[in-house]
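Written below as structure tokens is the structure these notes are about.
Removed from the display is one protein chain of the complex; every other protein chain stays in position.
Letters A and B mark the chains as written, and numbering starts fresh at 1 in each.
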Amino acid sequence: MRPAPSVILLTTLIGVGQGLFAALYTAQVFDRIGLIQGPTSPVFYPLGCAIALAFLAVGLGASFFHLGRPERAWRAAAMWRTSWLSREVIVLPAFMSCVFLYGMGHYLGWPQHRIVPGVDATLVIGALGIVLCALLFLCTGMIYACLKFLQEWHTPLTVINYLLFGSASGLMLATAYAAIVEPGVVRFFAAWAVGFTLAALVGRGASLVRNARLKPRSTLQTAIGVKHPRIVQSSQGFMGGSFNTREFFHDMSSAWMRSVKWMFLLAVFPIPLALLAAGLLGGVPALLAVAFLVQYAGLLAERWFFFAQANHPQNLYYQRIS
Amino acid sequence: MTQLALVIDLNVCVGCHACVTSCKEWNTSGAAGYLSDDNPYGKDPTGTFFNRVQTFEVGEYPNTQTVHFPKSCLHCEDPPCVPVCPTGASYKRKEDGIVLVDYDKCIGCKYCAWACPYGVREIDEHQHVMTKCTLCVDRVYDQTLPESERKPACVMACPTNARLFGDIHDPESGVSKAIQDNGGYQLMPEWGTHPANHYLPRHKQEIKVREEDLERVDNPLKVDGRLPKPALKSPSLDDVTSW
Partner (left out) sequence: MNRQTTFPKGEQPGAPPLEEIKTTTCYMCACRCGIRVHLRDGEIRYIDGNPDHPLNQGVICAKGSSGIMKQYSPARLTKPLMRKPGSARGDNEFVEISWEEAFRILEERLARIRSTDPKKFALFTGRDQMQALTGLFARQFGTPNYAAHGGFCSVNMAAGMIYTIGGSFWEFGGPDLERAKLFVMIGTAEDHHSNPLKMAISKFKREGGRFVSINPIRTGYSAIADEWVPIRPGTDGALLLAIIHELLELGLYDRDFLVRYTNAGQLVRLDEKSDQYGLLARDPDADEVNPQYPQNQVWWDRHTNRPVATHTEGADPYLFGSFTLPDGTPVKPSLQLLEERVKRYTPEWAERLTGVSAATIRRLAHEMGVTARDQKVELPIPWTDSWGKEHESVTGNPVAFHAMRGLAAHSNGFHTIRALSILMTLLGTIDRPGGFRHRAPFPRAIPPSAKPPSGPHAVKPNTPLGSLALGWPASPDDLFVDENGGPVRIDKGFSWEYPLSVHGLMHNVITNTWRGDPYRLDTLMIFMANMAWNSTMHTMEVRRMLNDRDESGEYKIPFLVVCDAFQSEMTAFADLLLPDTTYLERHDVMSLLDRPISEFDGPTDAVRVPVFPPKGECKPFQEVLVELASRLKLPAFVRADGSRKFRDYPDFIVNYETEPGSGIGFLAGWRGKGGEKFMLGEPNPRQWEMYAKNNCVFHHQLPLSYQYMRNWNRGYMEWAQRTRIRRFSEPVLIQIYSEVLQRFRLAAQGKWGTRRPPERLRTRIATHFDPLPFYQEPLEAQLTDTNKYPLNAVTQRPMAMYHSWDSQNAWLRQIHAHNYLHVNPRTAKAAGVGDGDWIWVESQWGKVRCMARLSEAVEPGTVWTWNAIGKAPGAWNLAPDANESQRGFLLNHLITEELPGPEATVSNSDPITGQAGWYDVRVRIYKAAADEPHETWPRVQPVAPIPGVEGVRKVWQAFVAGRRIGK
């Protein structure tokens, strides 16, 4: 597939937003049940939500660039019964509303008003938000994972990795954010960030290993229905390219693919973890921000690779011109 | 339930591209139009086509087959492009099984194209919507056309009649019989999409000439004395056997 920048931005940015929200809510829950000493800054939750919303909004905005007819985007909610994309289109704004309400609630001081003992409105909204957040990961992942003939994507690992990457990057951002606004929860977030980053490493590692061993189910033989060991396309039927040659081929060398793979493996996992450690141990909060930025950049590469590596069976039909 | 489809006979397709441009011609001014062309007179001209003819070489010299292979939307019975569409623009008609795109609903997200293993959907870069073969739905029900012409433009055009059109669910239809009689098959059966369009395979006609066919009583060489009987005096088995 040819990776589309809009989709790369969409999936990575909303992942950060989702992860950041999840981090905020986790902190609140842990605080509420007394496992950590919660944030004290009044801006911590509202500002954090604003940042998460900003990521979500920019991601959503980027997605419009993917559309031929963005003015009709609203129609995309119609087919939620069958289409994961449609579901995403519903869940994303719902989730964003929750994040907004959650942040607003904190801003308006709802946590001070318990509905039942120990439970305030933000905790309920946040819980709903977490459910929507998880659903959003599911939708985003399933958009790709449900396409059965894109064998690289057609695995639960796709959903898992979307969740792990989004959470890791959101937690990484949360760590950097906390370092500025609420240093008390830095280590809490850092621990989660490390955990999710390592989990993501396992998840992505697993999908890389899996994909390297995939055997394409479609071949030229099944594509044209001729049973002969040697079939070569001599003409795809047109010479100047078409949608099918532009959308589904990345036109990059395998060497480039290898370097992108190593680049993202380094940028998403060891480097941010090292920067995180250095930041925490060395007491240099700026390094935490760098850790997030490096990991995010790595995620852009990871997402590019995710799309590029997917080998669409339609490509069998578009091999040569003459 | 009706399922309209094309049956493409690879045994007679000569790869002339008549179906490619007749399709473009009909549809650019039809209900599925327009079909734009970029760089029409410049470098790497490219445009929207619903149908392409490809060529494959099978085998090695001298046992090479050249296979011309027309390909357009296969109107799958279980079309993977339909459920993924977020707006419902991509749909399969209940009444005849044609898979269509409602241009008024399409947002151009290309997801349906991703969901199609056959590479038969093309986004029109200037209409910004997904386009595809409509089986000339604006011909096949057009009561103003004579009945014999209520067929897709490609079928009308095809000089070798390699494109058959009809209802594959009707066992009595020409297309159903063609599939049954000639071993019609579907593309990429591994994905369970059940394409409605079928392909008829190549088959080879041979003539068997037996040794005895080459010698006959009525051989004209005899008339001109070119296959003479042996002379009476020439040696024979009779001369050397005594019992």
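Going forward, a contact is a pair of C-beta atoms (placed from the backbone, for glycine too) under 8 Å apart; a residue touches a chain by one contact, two chains touch by 3 or more.
Bear in mind that the values here come from a model prediction, so they are computed numbers and not experimental data.
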Task = With touch as defined up top, name the shown chains that contact the chain not shown.
result = A, B
Note = Per the whole complex, from A:Gly19, A:Gly103 or A:Gly237 the residue touching the absent chain is A:Gly237
Inquiry  = On chain B, where is the contact patch with the chain that was removed from view?
reply    = 11-18, 20-22, 24-26, 28-47, 49, 57, 59-62, 64-68, 91, 100-104, 125-126, 134, 137-138, 141-142, 144, 148-149, 153, 156-162, 202, 204-207, 209, 213-216, 219-227
Task = Quickly run down the residues of chain A that touch the omitted chain.
result = 232, 234, 237-240, 320, 322
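Heads up, the rule we're going with is that only the chains that are shown with their structure count from here on.
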Rounded Å distance between chain A and chain B, as computed from the means of their C-alpha atoms = 43
Note = Touching chain B in the complex, chain A uses residues 1, 66-70, 72-73, 75-79, 82-86, 89, 143, 146-150, 217-218, 220, 222-226, 228, 230-244, 247-248, 312-315, 317-318, 322
Message = Applying the document's contact rule, which stretches of chain B touch chain A when the two form their complex?
response = 17, 20, 39, 43-49, 52-60, 65-67, 69, 71, 80, 82-89, 105-111, 113-119, 121-123, 125, 127-130, 185-191, 199, 201-202
